[in-house]
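Read through the structure below, which is laid out as structure tokens, and then see the notes.
Removed from the display is one protein chain of the complex; every other protein chain stays in position.
Which chain is which? They are A, B, C, D and E, in the order written, and residues in each are numbered from 1.
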Amino acid sequence: MPRLLLINPNTSDSVSALIRAEAERSASPGTEVEVLTAPFGVAYIETRFEALIGAYAAAQLAAEHHERFDAVIVAAFGDPGLAGLREVLPCPVTGLTEAALASACLLGQRFSIVAISQRIRAWYLETVQSCGLASRLASIRGLDEPLADIGKVQDDQGERLLRMAERCVDEDGADVIVLAGAPLAGLARSLRGRLPVPSVDGVSSAVRHAETLAALRPGKATRGSFAPPPVKPHRGLPPAIARLLDARR
Amino acid sequence: MPRLLLINPNTSDSVSALIRAEAERSASPGTEVEVLTAPFGVAYIETRFEALIGAYAAAQLAAEHHERFDAVIVAAFGDPGLAGLREVLPCPVTGLTEAALASACLLGQRFSIVAISQRIRAWYLETVQSCGLASRLASIRGLDEPLADIGKVQDDQGERLLRMAERCVDEDGADVIVLAGAPLAGLARSLRGRLPVPSVDGVSSAVRHAETLAALRPGKATRGSFAPPPVKPHRGLPPAIARLLDARR
Amino acid sequence: MPRLLLINPNTSDSVSALIRAEAERSASPGTEVEVLTAPFGVAYIETRFEALIGAYAAAQLAAEHHERFDAVIVAAFGDPGLAGLREVLPCPVTGLTEAALASACLLGQRFSIVAISQRIRAWYLETVQSCGLASRLASIRGLDEPLADIGKVQDDQGERLLRMAERCVDEDGADVIVLAGAPLAGLARSLRGRLPVPSVDGVSSAVRHAETLAALRPGKATRGSFAPPPVKPHRGLPPAIARLLDARR
Amino acid sequence: MPRLLLINPNTSDSVSALIRAEAERSASPGTEVEVLTAPFGVAYIETRFEALIGAYAAAQLAAEHHERFDAVIVAAFGDPGLAGLREVLPCPVTGLTEAALASACLLGQRFSIVAISQRIRAWYLETVQSCGLASRLASIRGLDEPLADIGKVQDDQGERLLRMAERCVDEDGADVIVLAGAPLAGLARSLRGRLPVPSVDGVSSAVRHAETLAALRPGKATRGSFAPPPVKPHRGLPPAIARLLDARR
Amino acid sequence: MPRLLLINPNTSDSVSALIRAEAERSASPGTEVEVLTAPFGVAYIETRFEALIGAYAAAQLAAEHHERFDAVIVAAFGDPGLAGLREVLPCPVTGLTEAALASACLLGQRFSIVAISQRIRAWYLETVQSCGLASRLASIRGLDEPLADIGKVQDDQGERLLRMAERCVDEDGADVIVLAGAPLAGLARSLRGRLPVPSVDGVSSAVRHAETLAALRPGKATRGSFAPPPVKPHRGLPPAIARLLDARR
Partner (left out) sequence: MPRLLLINPNTSDSVSALIRAEAERSASPGTEVEVLTAPFGVAYIETRFEALIGAYAAAQLAAEHHERFDAVIVAAFGDPGLAGLREVLPCPVTGLTEAALASACLLGQRFSIVAISQRIRAWYLETVQSCGLASRLASIRGLDEPLADIGKVQDDQGERLLRMAERCVDEDGADVIVLAGAPLAGLARSLRGRLPVPSVDGVSSAVRHAETLAALRPGKATRGSFAPPPVKPHRGLPPAIARLLDARR
């Protein structure tokens, strides 16, 4: 039975609760999920600088806790730190964005992303581009007013988000809607049947894909660009990160 | 418990047996898998014309049998007929290529495809391009001699395929190896531990991803380009296909 | 004097009549044209699934009749079956889309496609992408109401189509207008002088380019990805298709 | 009966003779062809700077002579000046590269270019890129020694060019060979039957496509980016060019 | 102390004055700048044909005068003749577009271009594409009415240009504004503090980058595609251009 670690690189406990709830709802019978919240950083990541901080926080949590788990999930859209962690962790690692996009690509040709703010769109666009999937992106739309409470955005803004999704389909040509960001975890589930196209979210996709990777046991890279970094001098690092860098597999 | 239909658009029963064996090995407990073989077509599809035939054969089988299943898999690399079936079937549909590429994208940045013939490479390249993933493709390599027995290619050519995969990593920069084509179903499993990077195949990926799609219940498109085709006059079609076209959802 | 076979993969005789009329108007003196209508399929192809059926119908007609002709034209926009037929037929083959795009590319840098429905746009977009010409596509616009009579769309909707074309120029930056789909065959001719940029259609382009290919005699591939498929076992195929697969050139 | 003007932007009369001979062989019955040689410039264009000069020379010849013709062809690979002439001339204009690529795209998916020098490859690559066709380019190969006589390169280097073409097919994955540059005019014809894939050249393609454009009468842009330039002050220009700029259509 | 030659390929002395003023304002202490105006051509270049003429005029001026300078700047947006001059001149050469885009790329991820006319947009788009930077282009917006006086466009249209720039940021997602075209030289400076994102113009960028290239002394290509063209016969060329072609370095 796989044990999955979900790391919330945001510092919001309310978002971690949303992640945990949706992870438990979407996990297969027998899968164990645990959610950890970043000990430092910002309440919710919208920008490249905030993602830089979140990546380092995620790396620390992953370094400290990964050994008890079969797979690790970076539980913020934008996947801060994901590629780096894939080099150093011995188990599969995925993130909300790449997992949601993988699901979306299995459901249609072009997808749109519905997000919680205008500002976040640039960072999401760059994430889609670094996934090599820009040609399948129909649009990214975001809420255009400040959020009163990040943990309640679904309740407060549910109808707006639904209308944005419909415009993605009717005006932008989306075949699939990606409801993006950990604060929207579970929204795809609660909107089920109200959207004109398939919809996915990051948490449920990541949980299911992590289970799949744990089950298929595809192997860890020992050569190539995702092999562990060459051993070399380092200094001043948290002990868990230092151990990861010194590990020889 | 999800019931999955795998359609082999090739006419080779020996390949269907490979597909069935790997599908059963990779399915979650409780998942039921059934494999059907194309009633007409060629022994194994390597070219665009053969894929055109396979697509129509797959469409007929899907039309006739889909109602008993929770998801359908087009079980040939190149995914003949997949996009069309996604429009007309009420359940999720996937194919070996898009499923294997989705897995590969969760394991590294660039993937190579190892295939059973030189000729098949052009068709595979076009399939990757139509998935929008050409920027993540490191290379496609294929065996360069005619196959004595398509059902035994793994036994006959296993070591050669392994060496090709190593060259994909060392010379082409692959982070992940995709072992392509239904005749290689199960090879990723039997090579486990012998490759320097993660490897995936189409059948196990497709089975797992189909389970995920069945579990997440993302919904069927009622608008957009994957909604069922508009009702219109038709003639001369097999009854099951005619029924699909006339269905109103 | 070249003899050209135009295959209408739709089942509409009224569309075949439009195709025949425009083919005869645009052919060089001495060229013979013949139009055949698909014996099975749908009235007009707008979706990927309908194109899958049309491709198989076109393949059967081509297999049965190609021997009397110097070139074959798949006479539906979207070119169902074209790439496959290019592998197996000994003569040049082209299709309405690739022929119209070739003409458009000789007349300006960016082109727009004007089409008969909203739904058809996704399929056309994918056709342009598989031609590798997405960077020259300014836009695809389509009529937004159901067609009363596919054979009379030019009469019924001529002014609307003209206005759509003008918006392609003024809002989307098109240098050339492609009037797309066999039901619009001849419209470029009848709008002559009323559009602010050059316009082309598929039938006249395909007829002229097929004449050119027949005249230049560029040769049939005996190696590479458009050589005939390797001989291999097959079963259950219509005799004419089986003969094509068994032919050794 | 169309009258075609071919402008050789090189100053080599021997190359003009090759162009004339192939143009006459490939033209339809009744078509008249005339070839003019640049009054200034270099013997054969291989670089961007030489193309800049050739473009201006071609512009002067076109401005002086176009009125007697139904279409104009810039008869050097690389198409120096083509896009500019398309803005100002009232008749269709094409060039050897875009015409040969249009033919190649009707014969296969990926093409290679065989050229007369190594140096010329960068300029050709940029020409293919500005045609938006880089994704269909398999390779560009060029002779690697200085040419003794540009007018006799076919005789002197025919076998080498043939072997280069074969490597394009076998190593680079080309479906079609483009024999590039006016000095190779006619080579596709004389190699007929000796190449494993279809081959095209620029002169015969351009002549045939120019006939097609003259016959289809697609119209001249009056709006958009190929409309004639806005009237504005100018000075110091050759009278024929000044007349083109002052013309109001 | 570097001496910079700025060549205005337009014939407008008023634009040359704008260029000179901004070049002097932006040059480092000690840098000498000289501006030459095209002896033939059009008042301001907006189209491909006008750029073709401007390229030849720029080439003549560069050939005649470059020897006294450490770097040469083609001082029109669109960089007419730049790539060719880079082959033949012994010193660094840059142009307003590539220099402004280089600055823009150091200030943000996506840039918009604000231009003086609608018509000019197509040529600018193609310039950005030939720089390989289309993926970083957010939009190109242009004034939509004829200019009364090209030398006074900043005074006459300053507020409109400012509003266009704001729409580039708010609607198109621009991180940086490029104020394009020599007639806008100095506008970035005078709008300083009024735009919501960094802004750059071509003249100041080109002057500074030319100083950098002169200082870094990166070397002149002796091999590859920017080496001087191979020596070969030529005829009818202005003496200075002939000398450039005959020079052996």
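Just so we're on the same page, a residue touches a chain if its C-beta (ideal position, glycine included) is under 8 Å from a C-beta of that chain, and two chains touch if they have at least 3 such contacts.
Only a predicted model underlies this, so the values are computations on that prediction, with no experimental measurement involved.
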Visible chains in contact with the missing one: A, B, D, E
Which residue of A:Y44, A:F77 or A:F111 touches the chain not shown here: A:Y44
Which residue of E:L18, E:A122 or E:A188 touches the chain not shown here: E:A188
Candidate in contact with the missing chain, chosen from A:L6, A:L36, A:A75 or A:V88: A:V88
Touch residues of subunit D, complete complex, unshown partner: 121-122, 126, 129, 134
Residue ranges of subunit B at the interface with the undisplayed chain: 109-110, 135, 173, 175
Residue numbers in subunit A that touch the chain omitted from display: 11, 39-44, 46-53, 55-56, 59, 81, 83-88, 117, 119, 121-123, 126, 129-130, 146, 224-225, 229-230, 232-237, 241, 244-245
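One rule holds for everything that comes next: only the chains that are shown with their structure count from here on.
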Third chains touching both subunit C and subunit B: A, D
Shared interface numbering between subunit D and subunit C [over half = same, under half = different]: same
Distance from the mean Cα position of subunit E to that of subunit B, given in whole angstrom: 52
Rounded Å distance between subunit C and subunit E, as computed from the means of their C-alpha atoms: 44
Inter-chain centre distance, subunit A versus subunit B - centres from mean C-alpha coordinates, in Å: 27
Touching two or more other chains - residue numbers and ranges from subunit D: 83, 86, 109-110, 135, 173, 175, 224-225
Arrangement of touching chains [line / ring / star / complete / other]: other
All touching chain pairs, where touch follows the definition stated at the start: A-B, A-C, A-E, B-C, B-D, C-D, C-E, D-E
